[in-house]
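A protein chain is absent from this complex, but the other protein chains hold their places.
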Amino acid sequence: MSVETAPMQVLSSRAIARQRRVRSTKRFVEAFAQHKSGVLGVVMLLVFVVLGLLAPVLFPAEMIEPINTVNNPRMASPSAEFWLGTDELGRSVLALLVWAIRPSLIVGISASIIAMILGTLLGISSGHFRNWFGALCERLTDWFLVIPFLPLVIVLAAVFGQQGDWILIVVLGITAWPGTARLVRAQTLSVEGRPYIERAKVLGNSDWKQMSRHVLPNVMPLVIANTTLTVAIVILSQTTLAFIGLTDPNSVNWGSMLDNASASGAPLRGAWWYLLPPGICVILVVLAFTLIGRALEVVLNPRLGSE
Amino acid sequence: MARTRRSLRRWGAAGLATVIAAVIPVTVAASNAQAIEQDGKYILKVGVLQPVDNLNPFKGITAAAYEAWALMYDTLTGYGKDFSAEPRLAESWEESEDGLTWTYNLVEGVNFSDGEPLTADDVVYTFNRIIEGESNEQTNYGSYVKNMESVKAIDDATVEFTLTEPTPIMTKLAVPILPEHIWSELDADELRDYTNSPDSDPPGGVGSGPFVLDEAVKGQYWTFTANPDYWGGAPKIDGVEYRVYRDANGMVTALNNGEIDFADDIDANLFSTLEGKDNIATNAAEYYGWSYITFNGGAQLTDGTPIGTGHPSLEDPIVREAINWAVDKQALINTNLEGYGSQGSSFMPPIYADQHYEPEDPIGYDVELANQMLDDAGYAKGPDGIRTMPDGSNPLDFELFSRQESKTSQTTIELLQGWLKEIGIESSAETVSEGRLYAIAGEGTFDMYEWGWVTEPDPDYQASTFTCDQFSYETKGGQIYGGLNDSFYCDPEYDELYAQQAVETDPAARTEIVKELQQMVYEANAYIIPYYYDYLQAWRTDRFTGFEHQPEPDGAVLFQYGTFSYLNVEPVTDASGGDSDSSSNTALIVGGVAAAAVLAGVVVFLISRGRRSGEADME
Partner (left out) sequence: MSEPAEAIAADVGSDPALERRVRDTRRAGGLGRFILRRSLTGLGTLLFVLAFNFVLFQLLPGDPAARYRGVRDISAEAIAKLREELNAPLWDQFINYIKDPLSLDALSTFSGESVWSTIFGSLWPTVVLLGTATLVATIVGVWIGIKAGWNRGSKFDKASTGVTLLLYATPEFWLGLLLIMLFSTGVGPFPALFPSGTIKDAGIDALSIEGVINIAYHTVLPATALALVYLADYSLIMRASIVDELGQDYLTTARAKGLMDYQIRRRHAVPNASLPTITLIFLSFGFIIGGAITVETVFSYPGLGLLSVEAIGTQDLPLLQALFLFTSAAVILFNIIADVTIALVDPRIRV
């Protein structure tokens, strides 16, 4: 920390806090910018977000309505009119690709937020409370960690899945929380070992105040990093589920594109324009979140700074 | 040190390259030498997309099952290449003057695969079992014995049937003749659970047919060996194998690679990749199969109790006709069939030329007309553009189902959703397995779904699916099972005509009635039949030759009503073809071991190199 020779000002504690936050935010951004991989991730993500938002503008919804496209050349290779060719129903693969961005990002991010909230709640509780409640949370986390992720998601999705993306978000959210919880618990334990927390306890701060005022802000950065990585996993899972046919068949996403491609004989017909792009999009988006997450981890956790 | 390391790397790379170079020709050779011959035998390997669901002739239902039974068993009569009646086990028959007594003379000297002779007693037993049986025995064969009063053996080679009414089915008795000495050991419950496979008790697969069941691995493959003593002449091949593929991709790839010799029921879009290929013959056969979209026209039990969740608007024939006008059937032919099919109409397909009813004013594709019809009938559009019942309630929002096993089914329903929207009908679609759909259909918890039928040459079975007593029924345990009627179409006049054709022995008169039945169903729009599809098959010409079409010249060559190809096909004897398989196997083994050894060596190289290179790779 630099020694600042600022003019002596009497600032309110809140103003001081705000100043501190602004400064640390700036520091954070600078540190983050040092990681080229992280920046690359952000750029990639932005490209996808922008394209996803512009989908209805670039490719009007009627373009991907099957009854309108049935008479186009089907599973045709790329041409001037269809830059990435067409699928088995005559729809432009490029249009489908761009429209698929939304469900993937929305489901990925929403589910991860749910996982983050659940995981943080349970993690802090299990780390903070030394009584039966904390032990219960800890046991719960350990147990759910053991349950294999994809089979559980599959069972839930098998029963609820085809009814729309919201169910999918809930299902993915409530299966992804254990990883976050474990991390948060470890952090909570570590934070609570610090002296000023002891002081806060002695001063009689309630459990709630301790958790929200002291533990939470310290835990959040790592949680955010972890959540970013969770998005990557959730998107991969969603793609897998769509491929197996457990998501809403009316929603276009990359996994269902691959499922349709496979079922329509794309490998056999050498329709690389139909098989390659959805997979590449998944890779790029997942990679973007992974890169961002890894960079965040490094920036926010000084112990890993040796990298 | 550095020099040694670099040359190590070079050797490592060379080693890897050698391995790859060695492995490729070995595996390619292995796949091609994947013998026409297997242990010196010629086996016809047929790829199928659906399994033999049950080898028990009373319980199975898939086309593959029927094909397996055709290999294992004989019937009294059969169909010729032109679908006319032909003798089989019954080499001749006589009909009495009043048409109520039929006498069949059996071929003599026929034996079952376990050596026991086939006599009239077995025929009598088989038919009596069905006549006296209940749902277990009657599901598949009940329609044949409807009018039979009794069956008895006059002597070892003569069987006499006594009927209650004359019936045209007596020349089309497609009932497999089962060995009494095996099946009489099973009571009704045991029969239900009997899998008729090699490890069953009593032993399964005992039949008189041209092939004998050899191995059955449920869900994967079934093998049959030729019966050299077959009374109809020994087959010229040594065996047949049916192999199940989860999807057409895998099956077609297997055909290309030579893993199978024949690919059955290929998807249209994959079929086009096979045309013109070397060593592959393709056949697009006009077929007796068709796809249909059914409506829930008012689901009920046979006793009249309404069941299910069908939308009331579908009970109105005008609504059904309007929907029919909104379906672009040509688009379906283009997308699903790539043109391999023809526009659909009535339930006897045009391949049965004398039976088929061709409507004078077929229902085409006219969205405007459909909208007009619905407007005129009072199904006005609400503010959100969705129509409601004439009294303003119950917006038209349908539940549609497609079949997981069929991509074309899913495409049809997906397009249907769009077309329904254009005439102001909202819908939601679900893809389910055929097993589930069967249950859903029985319970009536649907509005529309897509499935298909394959129609026999004799119209009785197909016509029966529109009768009132083929509705769903409830068992004592409170279970609701579906009958054959999945449109819940019911018209007493239809039932009367149906009963008439069942006893009309004059073919011309009978055809008239059958056409009238088709017309009634067509005009009521019980089903939408968008197309009759061609049956697409392909086989390798460098393996077997002698496939026979039914009908000539370009009908289906397997999965026919008969076993023409199986009895006639023989291996292509080619001088340059595969050597004796023992040497190819040895090559495979040697190659495999060598490749493994070299690969192991390379891995060892890499690991040891990794350790040592630390010195030079200092930071």
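Labels for the chains are A and B, by order of writing; each one numbers its residues from 1.
One rule holds for everything that comes next: contacts are C-beta pairs under 8 Å (C-beta built on N, C-alpha and C of every residue); 3 or more make two chains touch, one makes a residue touch a chain.
Bear in mind that the values here come from a model prediction, so they are computed numbers and not experimental data.
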item	value
Contact residue for the chain not shown (choose from A:113, A:152, A:167 or A:224)	A:152
Touching residue (missing chain; options A:219, A:252, A:268 or A:299)	A:268
Contact residue for the chain not shown (choose from A:232, A:252 or A:299)	A:232
For chain A, the residues touching the chain missing from this view	139, 142-143, 146-152, 154-156, 158-159, 182-183, 185-187, 189-190, 232, 236-237, 239-240, 243-246, 255, 258, 261-262, 266-270, 272, 275-276, 278-279, 282-284, 286-287, 290-291, 303, 306-307
Missing-chain contacts mapped onto chain B	24, 27-28, 30-31, 34, 38, 43, 45, 54, 59, 189, 192-193, 215, 217-221, 223, 241, 243, 245-247, 249-251, 253-254, 256-257, 259, 273, 404, 432-433, 435-436, 438-439, 442, 475-479, 481, 585, 588-589, 592, 603, 606-607, 610-615, 617-619
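What we mean here is this: only the chains that are shown with their structure count from here on.
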item	value
Residues on chain B engaged by chain A in the complex (per definition of touch)	247-249, 252-253, 267, 269-270, 273, 328, 331, 334-335, 404, 407, 410-411, 414-415, 417-419, 422, 429-431
Touch list for chain A against partner chain B, complex	65-68, 70-71, 74-75, 88-90, 162, 245, 249-250, 262-265, 267-269
